[in-house]
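Here it is, the structure in full.
Entry: chain A
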Amino acid sequence: AGGTSVPEAGAAGDGDYTIAIVPKDSTNPWFVRMEDGVKQYAADTGLDVYQKGPAETDATMQAQVIQDLIAQGVDAIGVVPVDPGALETVLKQALDAGIVVVTHEGASQENTMYDIEAFNNTDYGGFIMDNLAEAMGEEGVYTTMVGHVTNASHNEWADGAVAKQAEAYPNMTLLAAEPRVESQDDGEVAYQSAKELLKKYPEIKGIVGTSSFDAPGVARAIEELGLTGKVFVSGTGMPAANKGILQKGLVKSLTLWDPADAGYALAALATLILNGEEIADGVDLGVKGYEDMKFAKGSDKVLEGNGWVVINKDNVDEFGF
Partner candidate 1 sequence: MTAITTSRSRVRLFRDQHVTRLASILVVLLLFFALVRTENFFRLATWQSMAVQFPEFGLMALGVMLTMIIGGIDLSVVGIANMTAIGSATLMLSIAPTGSDSPQGYLALMAAIFFSLLVGALAGAFNGFLVAKVKIPAILVTLGTFELFTGIAVIISGGKPTSGLPPQYGEVMASRLFGVIPMPLIIFIVATMVIGVLMYKTAFGTKLYMLGSNETAAEFSGLKTTSLTIRTYMISGLLASVAGLVMLGNYNSAKADYGSTYTLLAILIVVLGGVNPNGGSGRLAGVILAVVVLQVLSSLLNTFPHISNFYRPLIWGGVLLLVIVVNQWDKRDHLARLFRWKGTTS
Partner candidate 2 sequence: MVDNVIAVRGVSKAFAGVQALDTISLEIAPGEIHCLAGENGSGKSTLIKVISGVHAADEGTIELNGKEFSKLTPMEAISNGVQVIYQDFSVFPNLTVMENLALTAELAEHRTFVNWRRMRRIATEAIAKINVKIDLDAKVGQLSVAQKQLVAIARALMSDARLIIMDEPTTALTKREVDALFGIILDLKSRGIATLFVSHKLEEVFEISERFTIIRNGKHVITCLPEELDHKKFSFFMTGREFDDARFTPQIRATQPILETSRLSAHGAFSDVNLSLRPGEILGITGLLGSGRTELALALFGSLKSDSGEIRIDGKAVVLDSVRTAISHGIGYVPEDRLTEGLFLERSIGSNIVISEIDSFVSSLGVLEQDKADAEAQRWITDLRIATPDAQNAVSTLSGGNQQRIVLAKWLATKPRVLILNGPTVGVDIGSKHDIHRVLRELAAEGLAVIVISDDIPEVIQNCNRVLVMNAGRIVSELDPTQTSELELATLMSKDVQTLEGIS
């Protein structure tokens, strides 16, 4: 797909744009936080920029929201795809209609002009593994947990974590019988499954979590089973939501990037394209971590920012979200 072609939509270049950001869903504090960034961008620029997501994390509902946005004739759409594959058709329609399309966390998306990533998924998974390995003393049996076995990025992170372990931590082994369990993006299920896992496989010393529900749920199980300090979990999580488990020492550290910044950067990228500016290596999207975006290796579409943040009990109060 000709990602770099400048859209011929009438609104292009007139400086008065309507930009819609479509998150996966909106109850998740993650995307609530993202909306803060989107609103910030609207306030900074005075453009009509807003966030509108599906009512639930559902690829088909997300596609329908985009359908309707196309019908409304917005100038640009920034999407955090639930499932890139499911959006190809509808995003192609958007491109065909002359709408600027950019994505976030959608590296595999074909029908997009640019995709911005806070980081590389495989590396991020590796980093989660580093955190876990440190907690486990670089030895012992571990397994991975994903929100849904159908969730692409969770699986990439988990794969990245497993790859990193194979490469860097020879004394650790992946639990062969249950290499990947599902938390169904539900803290209760994460808790119940972790209990089952630890009962059935007493050798487990660590769990790589991916969904933001995983670490808190697993931590609850570890605490209850009396395994605090013996079994560890790592994963993604927001500071405020995980303050408790970090301070109690149930979880040593969690990783994240600030979704508000991603939202801001997504809108900024869309504006740049609408203004007809050239997108090149080192493009500055005006927010920390996205000031010097680089194309991913072998890609002229995926822009990667620099880094993620680690939260632990010492810095958890510094973020303010």
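The candidate set was assembled so that all candidates are chains of the complex that A comes from, given by their letters.
As a working rule, a residue touches a chain if its C-beta (ideal position, glycine included) is under 8 Å from a C-beta of that chain, and two chains touch if they have at least 3 such contacts; residues count from 1.
Remember, predicted model here, so these are calculated numbers, not experimental data.
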In the complex, chain A is touched by which of the candidates 1 or 2?
1
So in the complex, the part of chain A that touches candidate 1 is made up of which residues?
18, 20, 26, 48, 50, 52-56, 58-61, 63-65, 67-73, 83, 85-90, 97, 148-150, 152, 155
